[in-house]
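Report on one structure; see the data block that follows.
This part shows chain A:
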Amino acid sequence: MADIHSSDAFVEFERVQKSYDGENLVVKDLNLVMPKGEFLTMLGPSGSGKTTCLMMLAGFETATHGDIRLDGESINNIPPHKRGIGMVFQNYALFPHMTVAENLSFPLEVRKMGKSEREAKVKRVLDMVQMGEFGGRRPAQLSGGQQQRIALARALVFEAELVLMDEPLGALDKQLREHMQFEIKRIADNLGITVVYVTHDQTEALTMSDRVAVFDDGRIQQLAPPDTLYEQPENSFVAQFIGENNTLEGVVKEINGDVALVRLDDGELIDCKPVNVSKPGERTRVSIRPERVEYNKERLQEGVHTLKAEVMEFIYMGDIFRTRLKVAGNDEFIIKTRNAPDQVRLQPGTQIEIGWLPQDCRALDA
Partner candidate 1 sequence: MSDQTTSGPVLAADGTPLKRSLARALRLQKMRALALIAPLLLFVLITFIAPIADMLFRSVENQIVSETLPQTVVALADWDPTTGEAPDEAVYRALAADLKVAVEDKTHTRLGSRLNYELTGASSLFRKSGRKVKRMDLESDTSFKEAFTDIDRKWGEVAIWETIQTYSPKYTNGYFLNAVDMRKGPDGPEARPENQQIYMMLFGRTLFMSLVITMSCIILGYPVAWLLANLPTRTSNLLMILVLLPFWTSLLVRTSAWKVMLQQQGVINDTLVWLGLVADDARLVMINNQFGTIVAMTHILLPFMILPMYSVMQTIQPSYLRAAKSMGATNWTAFWRVYFPQSVPGIGAGSILVFILSIGYYITPEIVGGNTGTFISNRIAYHISSSLNWGLAAALGAILLAVVLLLYYVYDKIVGIDNVKLGG
Partner candidate 2 sequence: MKPLNLLMATTALAIAGGMASAQDMTDEMTIVSWGGAYSNSQQKAYHEPYMEKTGVKIINDESSAEAVAKLRAMNEAGNVTWDVVDVVASDAIRLCDEGLAMEIDPDTQLAAAPDGTSAADDFGDLLVSECFIPQIVYSTAFGYRTDLVGDTPPDDICDVFDTETYPGKRSLEKRPINNMEWALLCDGVAKDDVYDVLATAEGQEQALAKLDTIKDDVIWWSAGADTPQLLADGEVVMGSTYNGRLFSVIEEQKQPVAMLWDAQVFDLDGWIIPAGLSEERKARALDYIMFATDTQRLADQAKYISYGPARASSAPLVGQHAELGIDMAPHMPTDPANAKNTFLYNYEFWADYRDDIDAKFQAWLAK
C-alpha cells in the first residue's frame, strides 16, 4: 500500500469497519489517506460499501471499528453538524420550501453570520455556478442541471475544505452530465478544496479524479490515478470493472522475468505480464484491452505468440470499429480499431491471427 506520510494527510481512514446487523461487514478493514486538495473518487458497484464510507465520513453513520481522522483529529465522536463538511446529495436535497437564495443562506444563518455578509457570499457563490439571477426561485422551478448547480453551491457557500458528493450527477442526462463533470472539476480545482466523490460510473471517475478508489465487497480493490487504474489493473475485478476488457483463462506455464507464458484452456500459448501470479501451475485470468489487440501481422513484435481468431460480427460505431471475434473458445472477444482511412473492415467469417505486446496482456488472479 502507498505510504503517504501522516503529516500530509487531510482525511484518514484507519482500519475502519462497519456492520449494520452484527453479522456481516459492509466495510472491511478500510485504510485510506488523502492529502489536502485531492479529488478522490470512490467507485464501485452498488453494495460495495462506498456510500457507507462516505456517510461515515459525513457523520451520518458511525464506524463499528477503527478511526476516521480529519486534519489529524479523530472525528468519530463529533456530530455531523460540527464537522464542517460540505455535502452534495444524490437527489440534491434542496429544501423545497425555501428559495434558492434561502437555501444557500441556510448554512450561513446557522453559523450566525450577519445579513449583509450572507448576502455577499450567496451572491458570490451563485455567480460562481453561473446562476446569478435565480436567487428568488424555488427549487421546483429549476431544471435538473440548475438544481445540481445550486446543490453544489450550497455545499461550497460556507467554505468547507472538504466536500463530499454522493452520485451528484446520477439524475442528469448524458450531455449535461458530461458538462457538469467538467464544471465540478474546474470549480474544485479553482477553490483548492478536497473532494470525495462517490459514483458507480467509471467514465465519471476516470475523467474527474486525481485518484480513484475501486470498491468491491467492502474493500478497496485498487487505489490509483485513472491512467494506472486503466492500464495496470491489479486484479481481475478492477480490470473487468474499469473500461472494456477481454479475458482468457489458462494456466501459467513458466515465468521469465517480465514475461509469463500462459497455456490457455484450449491449449494455445500466449505471452503475458505476470501481475499477481508467482509460479508455474497457477490458474490465471488474462486481461487484454480491446484497443491493444493487433491483427495486422506487420505491426506485431517478432517472435510473440499469436492466436487464431474468427470474425463473428462487425459493428460500425463512427469514430471506431468494434469487431467481435471468437478466440480460444471465447466468442465475446472484442477488438476496437480506429476509423482511419487505411483501416480494414473485417467481414464476419474471416479467419485472422491476433497478437499483442506482452506488457499489455496482464496475467491476473483467476
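As a selection rule, all candidates are chains of the complex that A comes from, given by their letters.
Definition applied: contacts are C-beta pairs under 8 Å (C-beta built on N, C-alpha and C of every residue); 3 or more make two chains touch, one makes a residue touch a chain; residues count from 1.
Here the structure is a predicted model, which means the values were calculated and not measured.
Visitor: Given that all of 1 or 2 sit in the same complex as chain A, name the one that actually touches it.
Guide: Selected candidate, touching chain A: 1.
Visitor: State the interface residues of chain A toward candidate 1 in the complex, per the touch definition above.
Guide: Listed in rising order, the residues are 58-60, 79-87, 89-91, 93, 95-97, 106-107, 110-111, 154-155, 158, 164.
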